[in-house]
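Missing here is one protein chain; the remaining ones are kept as they sit in the complex.
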Amino acid sequence: MEKLQLFFQTAPVDATQAGHALWLIIALPLLGALISGVAGKVIGRANVHLVTIGAVFGSFLLSLLVFWSVNDFRASAPSPFGGIGYAVGADFGTWFQAGTFRVNFGLVVDHLSGVMLLVITGVGFLIHLYSAEYMSHDKGYWRFFAYLNLFIAAMLTLVLADSLPLLFVGWEGVGMCSYLLIGFWYDDPQKAYAGRKAFITNRIGDFGFLVASFLMVLMVESIVGLPADKLNRAGITGEQVSSRYGSAVAEKGPLAFSVLEETAKALPNLLDEKIVTGPLTGLTYELALTIIMLCFLLGAAGKSAQIPLYVWLPDAMAGPTPVSALIHAATMVTSGIYLFTRVSYLVVLSPVAMITIALIGATTALVAALIAFTQKGIKKILAYSTVSQLGLMFLGIGVGAFWAAFLHVVTHAFFKACLFLAAGSVMHGNADEEDVTKLGGLRKEMPVTWATFLVSTMAITGIVPLSGFFSKDAILHAAHTQHIAGYHGLQTLAWVMGTLTAACTAFYMMRAYFLTFEGERSKDAKTPHAHESAPLMTGPLVVLAVLAVVALVHGLPIMHMQRGGETVTQTLMENFLDPVLRTTNDLVAQKQFLELPHEHESMVGPWIQAWIIAIVSGALAFFIYRRFLPRGGSLQFLEPLRKFSFNKFYVDEVYDALIIKPITVLSRILHKVVDAVLIDSVAVHGTAWLTARTGAVLRYLQTGDAQMYAAVMALAASSGVVWAIFKVLP
Amino acid sequence: MIIPHFTLNDFLPVMPVGVLMAAAIVLMLSEVFLTSTTRTYQAIIAALASIVAGGIAVNNAFEPARLVLQGYAVLDPFSSWTTAMVCLGTFLAVLLSAGFLKHRNAERGEFYALMLFAAAGMSLLSLSAEFITLFINLEVLSVATYALTAFLRRGPRPSEAGFKYFILGAFAAALLLYGAALIYGATGATKLVEVSAALPAAFAKSPALVYAGLGLVLAGFAFKVAAVPFHMWTPDVYEGAPTPVTALMSAGVKAAAFVAMVRTFLFLVKGIDPVIPFTVFSLLALLTMVGGNLLALPQRNVKRMLAYSSIAHAGYMLLGVAALFAPKLVEAGAKVGVLTATPLTGTAQDVSVAVYKGLLFYILGYTVTSLGAFGTISALERREDETRGNTWDLERFAGLAQRKPGWAAAMALFMLSLGGVPPTVGFLGKLFLFSAAVDAGLLGLAIVGVLSSVIGVYFYLRVVVYMFMRPAPIDAPAPFRHWTTELALVTSAVLVVGLGILPGTITEWFSRVGMVFGH
Partner (left out) sequence: MIQTISTSHYLILAAALFCLGMLGVLIRRNALVVFMCIELMLNATNLTFLAFARERGDDLGHLSAFFIIAVAAAEAAVGLAIVISVFRARGTVNIEEIQSMKH
């Protein structure tokens, strides 16, 4: 056993070398995208598959190697603060510099991004394989694979980045790919509309991200300007901190994660102080930090589909199913959680931000779960389920259980990707039928799809001992036992909502499962018999289902740590992320914004509770949909509720009525009042409308008459001269 | 009569021009002596000449800054880099023209010769240090571009564009020359170095004469850089000219005029109240940024939209120029305003290095982006359309992603770069200039700049939306294919992204001290 441990902890490559090879992980899929995009039509389908799938597989192998390296206890990534343990990385020099602001092109892998790397390239590889079969009849295959590879490259950039600006490049890149892939079948106007909706909602989020980054720069610069005695902290003098910090900001730029971490270490003593320099003058550091975190929350809510920006994700299911599995379930949508885990040391310094994140997460989780109750499209159900699970992850972030949230990211990636791919397989075998009430009885006809779907359903439902149980329960347990200082009541509310969500999840997932796979085949089915999909599609399903089970290892409390003289038992994931979250844990211990439970009680009790919730709720679904309503539909007395939920709580309509409609009406009125000549598309937005109209009026100054142009020039020149002369003459 | 003693060193800065001119003459002769049916070789000769000239210019860029040719010209990195970028632009424009002209059966040696003459004029303009030299080089460049604009003799538009450009260009040149004459009268010199030495005395003696001279010279330059309100010729001429020529005008001519303007005015503001040049340039920058973007907004004609967009981009560069001329002494209690300089730190920094870097990088970025964008348009316009009105309508771009995804992707890239979206070169260019402006204390103007570029994003993205989200019309044109066009577009696209991601070494070269002679 010890030998095995030593084997895994001794990487075959040197950490520096591994760091310098990191760019290859991004470059491979990028090259694949380039080849497929430029020459895809020429080289043919088989070669496109070879190149793109090969590129992702290559990335996966490299990621494995890098993952091995970061497990090496000798591994250390360069950092201005003396190296980051259990990480590899490299700084490839200045990316750009403007004045004192500077961004380096640096990549770094630690335990957090290492896991993400494996998930992205591993699940990405499986989904590429699956797509080869799924898209086998589509003429745009090369475009599809080019986008998919490009997405992988962008997502890898996002997790490998060692600074916020580079992360933002990946952030925008994945957004763009998502947008392109949602609208992949742009011939259909509704699908193109879904693409646009995703685009606009994400831009709102990006705005939040940019504002947050901008404010962050200001805050870092204000700390650079502080007198050294403000920066004293245990074990190190203010002068040392100040000089080291100043040179790190100059060397790495204010938005490098290593600098942000150091900022967090400096902040605890400053929180109540007022900022004295720069545009933020007058705010306390705590307030500034809270504003920054809330702006990041807006950004993360856009990307990770949280209230109020979640509306795009269900519509995003217009894209091909493998895209839904990869981008809108497993990877891209979790980047909000990744971002917060990355800057967890800042999150724990702002209780207001934490409780907001927790409440937003819990509300999103519950609302989405309630909507999922009545949806008919299998992909819609899974989409709302994704929104709901993402909400749970945000709840985890909010209550400071970063490792639990992240564990849920990983397990969710496996089982949700599996669910989506299985749903794709179902549609593939049933003439693209999406409506669960028009399926049924597929268990015998599609045995592999059935088995994998069942395993994943049980995983998401939280049946012991599947992986979803451990991750979800860890979040709920943390929500119950860890307290954000000053917000006990609200937090209990969030916990209750989270627990309700768990119950709802079991219900609606079982409903989807029963309606699709059990019972008789529906009379409305498009084809009399379904056919099982090809091995290239079922293969990834099986692998993902196995992973959905095996991932439970991470949730087992098997690691024993010596800390402060006593033995602490941690789950594998918590222990694994410990190097990443060390600063965070220190800050929690120092500031006490998060009250941790004192004694570690046995986990068995809560586990049994959670299990009972899942079983009862699932059984309820079983009775309702097997006994009373084998064909879907609803109970009579619940009809109004069903309708309310089926129409997604009318959120789209509310947005339409509250925001879009009034603007339209207003602009129509203005349009009629002034005149009705130009530009319909801009007219929806007030300012844009005014700007456009100014431009439209100005253009008529451009008469096409050369003499008039000359006259304007002569007039301008002479008035300039006259002005200057008058200025100097007494 | 003293025969001046020149060394080979003196001719170093004009060597690239020599190469361009020689190739131009060879091309003209080739039209007389060779009667081959395919004339792509002419484009190749012209392209090779611009590569060689550009190479020499890059080599020159590492020479120390000094006066050469008895003070009539300078050799400094600023002009050498400009020459190199002009050569890059000419290289791309020549490649674009090869396919464009072939499609129209209008390949002629004199077209390429004119392009090379124009490029020679641009290079010379950027290094002139004397008024008459400046005027002659300006005319070398202008006469060549007048002819190029009216080169295609089909339909009424090219000749109309040529005519307008000629009348207004000659008018502006006359203004500039009259200004030079007045300054000569006031100072007794035409070499910039001597003028600048004599200016304070002349200013004390007859301020009105000097101001009139300066104003007229500025008007001449403002015409060439298309600053509002001297911009009105731009959309008409850009629309009517053959598209590759438009591309060259938007990039090369403007770059050369900008560099010449900065160089001239660095010498001409000696002894003058610094508030006056600063206010004038700020006002021009303000009007140009806002006006260019507002005017581009309602355009459905993409070529015309790009013409206005080039005006807006001139505005961003003028912002950098305004930062260069920002007063160094600022009152402590100054308020932030649109036309004021209010340094954040309380003391005005010397931003000249940042401005030169920003200007050169912006020129480089705009050259590759604009050549790419106009190039894509040139490949899409059909010969049959020339008499129709809607050649460049947005509708023609609808569904391009479906029919020609590579072209659509490239065009989207160029649009994003024009809009200043990272990680393209357009973003970095804006970042450098805006941050230099903020460091110089031009907060209000920089904010206006950012807001106006937000307007810009709308009409650039509209093209992208049409390409990716609208169904193609039935009579949608397919781009004609010619390897030179494709080579040019791929080169531009690679540079747009490459420079946007890895600007490292180049920005380092651009920010060396001793960039501009005499500063």
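Note that the chains are named A and B in the order they appear, and that numbering of residues resets to 1 at the start of each chain.
Note that a contact is a pair of C-beta atoms (placed from the backbone, for glycine too) under 8 Å apart; a residue touches a chain by one contact, two chains touch by 3 or more.
Keep in mind the model is a prediction, meaning the values are calculated, not measured.
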Here the chain that is not shown touches A, B
Cross-chain touch to the chain not pictured, restricted to B:24, B:120 or B:147, is B:147
Checked against the full complex, the residue among B:166, B:230 or B:278 that touches the missing chain is B:166
Against the hidden chain, subunit B presents residues 131-132, 135-136, 139, 142-143, 146-147, 150, 153, 155-157, 159-164, 166-167, 170-171, 173-174, 177-178, 181-182, 184-185, 188-190, 235-236, 239-240
Omitted-chain footprint on subunit A covers residues 699-700, 702-707, 710-711, 714
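What we mean here is this: only the chains that are shown with their structure count from here on.
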Given the complex, residues on subunit A that touch subunit B span 37-38, 93-99, 101, 105, 143, 168-169, 172, 180, 183, 186-187, 192, 195-196, 678-679, 681-682, 688, 691-692, 694-696, 698-699, 701-702, 704, 706, 708-710, 712-714, 716-718, 720-721, 724-725, 727-729
In their shared complex, subunit A is touched by residues of subunit B numbered 163-164, 167-168, 171-172, 175, 207-208, 211-212, 214-216, 218-219, 223, 229-230, 232-233, 235-236, 273, 276, 280, 291, 293-299, 354, 401-402, 405-406, 409, 422-423, 428, 431-432, 435-436, 438-439, 455, 458, 462, 468-469, 471, 501-504, 507
